[in-house]
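Here the structure comes first, spelled out in structure tokens, and everything after it is commentary.
All protein chains of the complex are present and in place, except for one that has been dropped.
Note that the chains are named A, B, C, D and E in the order they appear, and that numbering of residues resets to 1 at the start of each chain.
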Amino acid sequence: MSDRLAPAKLFATTFLFWILLNGSLAPDVAVVGLIVAAAITYFLPNGLSFLSGYKAKPLATLGYIAFFFKELIKANLSMAHLVLMPTIAVKPAFVKVRTKLTHPVGRLLLANSITLTPGTLSVEIEGEHIYVHWVVAETTDPEAATRKIVAGFEKYLEVIYG
Amino acid sequence: MQSLLGAIVLTAGAVFLALGGLGVWRMPDTWTRIQAGTKATTLGMILSMAGAAILMPGWTIKLVLIALFLMFTNPLSSQVLARAAHRAGVKPDPRTRFDALAADEEAKR
Amino acid sequence: MIRNALIGLMLFILGSAFLTLTMGFEPATELNRTAAYYATHAQEEVGAQNVVTAVLITWRGLDTLGEVTVLFLTAAIVSLVLSRSKAPKGASGSGFLPSGELLTTGTKMLLPLIALLGAYVMANGHLTPGGGFQGGAILASGALLMLLADPSRRFGHKIIHRVESASGLAFVGLGLLGMLFAGGFLDNKLLPLGQFGALFSAGIIPIVSVLIGLKVGAEFASILESLEETEDA
Amino acid sequence: MAELWLAGLLAALGIALSAARFAIGPRAVDRVVAFDALTIISVAGLVIIALATGRAIYLDVALVYALLSFLGVIVAARYLEGGE
Amino acid sequence: MAQVSLLIGFTLILLGLYGALTNRDILRMIVSFTIADAGVNVVLVSVGYMAHRTAPILDSAVPAGQAAARIIDPVPQVLVLTAIVIGLGVTALMLAYAYRLFRLRGSLDISQFMDLKW
Partner (left out) sequence: MTLLMLATLLCGAGMIGAALVALLTRQTATAVLAAGLLSLFASVLFVLLAAPDVAMTEAAIGSGLTTFLFFYVLGRIRREDKK
């Protein structure tokens, strides 16, 4: 994590969000944005952003986003099916899965993605294990669960966040 | 045409929001409620924002920012809540088959 | 029982008074004279799109100074009440358990965004809803998030107190400068009004907004800090 | 206008169901879950109000709401994890 | 609409006062106080509301020329804006006193404090 470019990345992200918030590129907006971004970078030295740890891999990023939205819609359809049935047929379990990611941002994105995908909710992350609550558990074996839950995202996130 | 498309997307989003409410109401225990609440409301929110952006193209940037912020904070708060529920010792649904987290914490002690 | 009867009687009297008030309430259809003045003169006299901010900072600037002073007194009294003696290590704090890894990472990612949103709300107080008080509250929320992610963390109270006194002094100083070089206390024609609707417009309103925001945020952060630093019994 | 009515009514249904869950509990954690769902549905409600009135400035309120409303949930969760 | 919200605000004030007067736990009394506080704010804002008008911000939707005929009264909003911020300060002050009282007496039950009872 000793990234020498970390402040620059934080600065760039902050400035980008400033421009998006203001919705204009007028010179006065840009000047104030530069000042604000510099102040934030100075006062929050260990702030992270989406860019920290990010390896410029546009193809994998696009693949991740597409996969994420596909899974999100699938998750919602299955959840709608579950909720609209007259009796709620759940078979929950807390299972343990394994991740190979080490960068904190990648791990956070992985946990968030698990939360938003079909029937799973990350409860606790500890070392290389993520504890996942599974609404309709198909297996309780860590390896099988890892293949089922994590592998799809990890394939992309491993490339993006190493 | 554009307003029709926007209306359809907006209504689809609202349907998912209502389904989220229904999930929070019907699900049997805390974690399943968190699951229903988070997923359905997140997708519903994204679709509502998309519908509003189609109806009012001038507002797109702000709507995208709202959707981004929510997509980031919502799973985070759900995870913190799920962890808190487990630590507070809330009883899971009797149908829960297996609790790896409780077993591991027991082993550590 | 006589106490409950008294309470019931009092609430009944109040409730009937409220009911008559509501029944007799006729919503106004025209602005009253003050409000109409504010509405019509907001553009040429202050140059601010947001009339609420114009009233808050320019026309009623002295009252706002009073509000900020009340807030300062509140923060001072809270710290006086709570900190008879400073905490030995390990015995203070909210009593919350240590947080998980994801919340820590998420906080690191969200804090710059929250600070940025606070800055946006403060700097755009004359164009969009917002202004000093809202921006200050958002900054204080950022401090709160920092506290939640790491309960054992110590705030830099030196920075907080410096920001607090510097922004307060600058606020009063700007007001006095307005008295010297323009029409009165906090008159915003100290700087040119600029083009209506631009970020650099409305005279000194954006600057005063940022100062109020920093001041309010520092007050709230110092309340949080003095809560955090009281020792256990 | 019809689509706004439809979306508003559906969002109101979601709010009503979550609020009912908030009212009956049974435990404090379940109330926090309902609170979480309610905050997000309210953001969508704010956007629908902005569409109905046609004023873009209301989106700023929704923006602040979206970034700060999760704080209440996290505060409550951090308290409740020490036992109710 | 103004009447409806006025009624809501008054109801909240009454409920909050009832809670503050009948509860025995000091923290619950403070919660009731914040409810009454919110009620007062709603009443003040709804007094300034006018039908068929919009928020007092003069962007492209409300040209500055016809502002006086299109916007609602900004003055109550200014009052409430600062009242909310001061309300948070007051709540913090009350909670600090309550906590100090708990530390001195080891209890938050109001019926245990007999010193100044009438």
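Methods note: a residue touches a chain if its C-beta (ideal position, glycine included) is under 8 Å from a C-beta of that chain, and two chains touch if they have at least 3 such contacts.
Given the structure is predicted, the values throughout are model-derived calculations rather than measurements.
*Asks:* From the touch rule at the top of the page, work out which displayed chains the omitted chain touches.
*Replies:* C, D, E
*Asks:* Mind pulling the subunit D residues that touch the left-out chain?
*Replies:* 1, 4-5, 8, 12, 15-16, 19, 22-23, 25, 28, 31-32, 35, 38-39, 42, 45-46, 49, 52-53, 57-58, 60-61, 64-65, 68-69, 71-72, 75-76, 78-80, 82-84
*Asks:* Residues on subunit E that touch the omitted chain in the whole complex?
*Replies:* These residues touch the chain not displayed: 1-2, 4-5, 7-8, 11-12, 15-16, 18-19, 25, 27-28, 30-32, 34-35, 38, 41-42, 45-46, 48-49, 53-57, 72, 77, 80-81, 84-85, 88, 91-92, 95, 98-99, 102-103, 108.
*Asks:* May I ask you to list the residues on subunit C that touch the chain which is not drawn?
*Replies:* 50, 52-53, 94-96, 121, 129-131, 133-134, 137-138, 140-141, 144, 148, 220, 224, 227, 232-233
In this text, only the chains that are shown with their structure count from here on.
*Asks:* Going by the stated contact rule, which chains contact subunit B and subunit D alike?
*Replies:* C
*Asks:* What's the minimum number of touch steps needed to get from subunit A to subunit D?
*Replies:* 2
*Asks:* Using C-alpha centroids, which chain lies at the maximum separation from subunit A?
*Replies:* E
*Asks:* Find the most central chain, measuring centrality by the gap between its CA centroid and the centroid of all protein CA atoms shown.
*Replies:* Going by the distance between chain centres and the overall C-alpha centre, it is D.
*Asks:* Tell me which has more C-beta contacts between its two chains, A-B or B-C.
*Replies:* Pair with more contacting C-beta pairs, A-B versus B-C: A-B.
*Asks:* Would you kindly tell me how far, in whole Å, the mean C-alpha position of subunit C lies from that of subunit A?
*Replies:* 34
*Asks:* Need the CA-centroid distance for the pair subunit C / subunit E, whole Å please.
*Replies:* The mean C-alpha positions of subunit C and subunit E differ by 16 Å.
*Asks:* Between subunit C and subunit D, what is the gap in Å from one C-alpha centre to the other?
*Replies:* Centre-to-centre distance between subunit C and subunit D: 24 Å.
*Asks:* Could you list the positions in subunit A whose residues touch two or more of the other chains?
*Replies:* As it turns out, subunit A has residues touching two or more other chains at 17, 21, 108, 111, 122, 124.
*Asks:* Using the touch definition from the top, which residues of subunit B touch two or more other chains?
*Replies:* 19, 22, 34, 38, 42, 62, 65, 69, 72-73, 76, 78-80, 83, 87
*Asks:* Would you tell me which residues of subunit E are touching subunit C in their complex?
*Replies:* Checking each residue of subunit E against subunit C gives 2-3, 6-7, 10, 13-14, 17-18, 21-22, 47, 49-51, 55-59, 64, 67-68, 71, 73-75, 77-78, 81-82, 85-86, 88-90, 92-93, 96-97, 99-100, 103.
*Asks:* For the complex, give me every residue of subunit C touching subunit A.
*Replies:* Subunit C residues touching subunit A: 100-102, 104-106, 108-109, 111-113, 115-117, 119-120, 123-124, 198-200.
*Asks:* How about subunit A: which of its residues touch subunit B in the complex?
*Replies:* 17, 20-21, 23, 72-73, 75-76, 79-80, 82-84, 88, 90-96, 108, 111-112, 115-116, 119-124, 129, 131, 133, 135, 137, 140, 142
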